[in-house]
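What follows is one structure encoded as structure tokens, with my remarks underneath.
With one protein chain withheld, the remaining protein chains of the complex are depicted in position.
Right, chain A next:
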Amino acid sequence: MPRTTKLTTILGASAAATLLATGCGSGAGGDASAQLYVADGGGAWGEAQRQAFFEPFTEETGIEIVPASQESQTAIYAAAEAGNPGMDVVNIAASMLPNWENAELLQPVSSDGWETVDTADFDPFPVLDHAVPSLIYATQIAYRPDTTGGDLEDWSDFFDTAAYPGQRSMGEGSVLANGVFEIALLADGVAPDDLYPIDYERALAKMDDLRPDILTFWSSGAESAQLLADQQVAAVSAWNGRVNDLAADDDSIAYTWNQALLHVDYWAVPEGADNVEAAQQFIEFASRPDRQAEFAGLITYAPTNAAAYDDIDEDRQAALPTAPGHADQVVPQSTEYWGEESPEGGLWSEVAIGYWQDWISG
């Protein structure tokens, strides 16, 4: 970065001087290698990660893990681009993975040297050069039958506020894993196999119809759950782990697996990470069948290492997004499309975010 050399030098030297002068020098600079900063999903997901991955890892290796909430990491990508991500292990949605890969922000994963995990067991999402599938989850419809006056069976019901009255909420569209475009197209009658390449005009035209009935676009998992629990909305698109928790506590909430969007997230080590070796070690650890089985027992997110199913009882398997009963109902979100170049230049993921920002600000 030639543009910053001079300023950086001055800034760095002066900052250091200020610090010495004020005697406040704690921070990540020197002693960071003792700790491993790992992406933390937060809420019930974060709690499951702690029990299944973080604590046992520390017990086995003695390496302390700092759970780093990625959801509230304002600047994670900008910091990574500047070569200083402040994280050792990140969690990246499949839709955004190509951006990280293209910008060469990820280090290769050392899966060749794995001793406790067989990469061949990963199914249906294989281990990649720079990323390892971390969990499988779904975005599904959760609703209040009392308010809607009937069961919502698919996204077109979700969009049909005349037949199923009540406010709606969906995940913020600039997070592609929230699947706004796919959901709108499914609601408009597009067959799951024909979703890609996405017809943005059509998807957003469908969104125009629903907009008056959308209370707000939720920006966090907790918000999606709160809106439905508080009866502020009659139906919401939400992550299946959240929905499962909600419905367990509250009989008046129902949900469907039909047309649920299936997603996969990945573990990866960003360039500039302070603690690469431990990061690689952690990813292997979190890929072990027994760890993934324990995780799936704590929250209804499915393992990426299929060998884990041997350790999950049948009842629990039936509650996961990958259960045989759900498999023919769910619609997998593409893992390839978002990383393809669009004819207008840039990846489709970037084009999609541009469309969204234009629409939401209009």
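Keep this in mind: a contact is a pair of C-beta atoms (placed from the backbone, for glycine too) under 8 Å apart; a residue touches a chain by one contact, two chains touch by 3 or more; residues count from 1.
Here is the rule we use: contacts and distances are computed from a predicted model.
S.K.: Pick from "Cytochrome P450", "Transcriptional regulator", "Spermidine/putrescine ABC transporter ATP-binding protein" or "Sigma-70 family RNA polymerase sigma factor" the UniProt protein name of the chain that isn't shown here.
M.R.: Going by UniProt, the chain not displayed is called "Spermidine/putrescine ABC transporter ATP-binding protein".
S.K.: Hey, which chain A residues sit against the chain that's not shown?
M.R.: Where chain A meets the chain not shown: residues 1, 3-4, 7-8, 10-12, 14-15, 18-19, 22, 24-29, 32, 35, 37, 42-44, 46, 66-69, 71-79, 81-84, 86-87, 96, 99-100, 102-103, 174, 211, 214-217, 219-223, 225-226, 229-232, 249, 349-350, 353-354, 357-358, 360-362.
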